[in-house]
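What follows is one structure encoded as structure tokens, with my remarks underneath.
Showing subunit A:
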Amino acid sequence: MDARNFTFMFYGFLAAWLIVLLYVISLARRGARLNRELEQVKQLIGADRASEPARLEDRSR
Partner candidate 1 sequence: MRDKFVVALAVAAGVLLAFNLYRIFLVLPDEALQGAIYRIIFFHVPAAITGMIGYFAALLLSLAYLSFGNFRYDSLAASVVEVSVVFSVVNIVTGSIWARVIWGIWWTWDYRLTSALVCVLIFSGYLMLRRAIDEPTQRARLSAALCVFGCIDVVIVWKSIEWFRTQHPGPVLSIRTGGGRIDPAMEQMLYLNFAAILMIAIALVLIRTRQEATAREIDSLRRIANAA
Partner candidate 2 sequence: MKSLAQALSVARKDLAIELRTKESINAAGAFAVVILLLFSFAFDPGADATREIGGGLLWLVFAFAGALIFNRGFARELPNDCLDTLLSSAVSGASLLLGKSFANLLMLLAVEFLSLFVFGIFYDVRWWLRPLELAALCVLATWGISVIGAVFGALTVNLRLRELMLPVIIYPLLIPLLIAAIEITNALFSNRPLGSYELLWGRVLLVFDIVFTALAMALAETILVN
């Protein structure tokens, strides 16, 4: 392979995949955060709405 501009080609590929990789990581983190928030809100509503079953669980402990 031609060595003249091999390093720049390497940088190019590195940069391209680094950008995509960073995006995938941010996507994964956002997904995790959203799932956590969803659980929180569901609990909040669960405590409000169906207070009866929540109390039963407490007693069983």
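List of remarks:
Operating definition for what follows: a contact is a pair of C-beta atoms (placed from the backbone, for glycine too) under 8 Å apart; a residue touches a chain by one contact, two chains touch by 3 or more; residues count from 1.
Candidates were picked such that all candidates are chains of the complex that A comes from, given by their letters.
Small disclaimer: the values here were computed from a predicted structure and weren't measured.
Chain contacts in this complex place subunit A in touch with candidate 1, from the set 1 or 2. Those residues of subunit A lying in contact with candidate 1 across their complex are 1-6, 8-9, 11-13, 15-16, 19-20, 23-24, 27, 30-31, 34-35, 37-38, 41-42, 44-45, 48-49.
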